[in-house]
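Take a look at the structure set out below.
The block that comes next holds chain A.
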Amino acid sequence: MADILLYRPHFVAFIILFLLGIYIMVVCLNLVKKLIGMYIMQTSIMLFFITLAVKEDSTIPIILPSVTALAPEAYANPLPHVLMLTAIVVGVSTLGVSLAMVIALYREYNTLEEDQILEKMK
Partner candidate 1 sequence: MLSNHLLSWLLVLPSLGIGALCCIRDREMVNRVALASTLLTFGLSVIIWMQFDFAKADMQFVERFELMPTLKVQYALGIDGISLIMVVLTALLTPIAVLCSWNTIKTNLHVFMVLILLLETATLGVFLSLNLVFFYIFWELTMVCAYFLMVVWGGPGRSSAGLKFVLYSFGGGLLLLLAILGLYVQGGQTFDLVTLSDYAFSTSTQYWLFLAFFLAFAIKVPMIPFHAWLPGAYAESPTAGSVILAGALSKMGAYGLLRVCLPLFPEASIYFAPFILWLSIAAIIYGGLMALAQTDLKKLVAYSSVSHMGFVTLGIFVFNSQGIQGAVLQMFNHGIITAALFIAVGQLYDRTHSRAISDYGGLHKPMPRFVALFFLFSVAAFGLPGTSNFIGEFLVLVGTSYVSFAMVIISMGGIVLAAAYMLWMLQRVVLGEPSTEAAKVLPDLAIRELATLIPLAILVLCIGLYPGPLMEMMDASVTHLIHQTTGLQVDEISQLPLRP
Partner candidate 2 sequence: MTSSLPGFLFAIPFFAAIVIPVVGFTNQKLCRPIALGALVFLSIVSVIGLSEAISHGPLSHEFGGWAPPIGIEWVIDGLSGLLMVAISVVSLIALVHAGPLVEKELSGRVIPFYSLSLLLIAALGGMVLAGDLFNLFVFLEIGSLASYVLVGVAGGRSLLSAYRYLILGTIGASLYLLGVGYFYAETGTLNMADMALRLPDVLDSRAVLTGLIFIVLGLSIKMGLFPLHGWLPDAYTYAPDSCTPLLASVVTKVPLYAFVRIAFWVFGMATVTTQIPILVVLGWVGAVAAIVGAYRAIWQENFKRMLAYSSVSSMGLIMLGFSLGTETGFAGGLFYLLADTLMKAALFGVAGAASYQYGASTVTDLARLRRNMPWVLAALVISALSMVGIPPTAGFFGKWHLVVGALEAEKYFAVVAILVTSMLTALYFFRMFQRVWAEESLPLVEPHVLETPFPIKMSLGVLTFWIIALGLGSDLVMGLIFESVIPKGF
């Protein structure tokens, strides 16, 4: 176990964040808190992707005309970053939609607690 913590600390962090997000979504009854959990979960995945791109002693993958190009190994992998940029957009729009929904729910039921909403729906 110690090895893992030592050599792959980023994976451990990702797992912890992921599980934490899910835990919040399950356990918290407040609708906004659930969204927080959801966002934590999404973020953990971004973290995972970004860590995939990391190389030791590498630089950012930008080739300026003024700088001579290095060997490909010297750059960090740019693709995950690009992907995560998109994923962030997606996540943000999801969050936006969900918050709008929560607002509508609040207008409808005057509460954000799951129990109470379910109670009122009966």
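Assume a residue touches a chain if its C-beta (ideal position, glycine included) is under 8 Å from a C-beta of that chain, and two chains touch if they have at least 3 such contacts; residues count from 1.
With respect to how the candidates were assembled, all candidates are chains of the complex that A comes from, given by their letters.
Treat the numbers as computed from the prediction; the structure is a model and nothing was measured.
Note on this complex: chain A touches candidate 2; the remaining options among 1 or 2 do not touch it here.
The part of chain A that touches candidate 2 in the complex is made up of residues 18, 22, 25, 31, 34, 38, 41-42, 45, 48-49, 52, 79-80, 83, 86-87, 90, 93-94, 97-98, 101-102, 104-105, 108, 117, 121.
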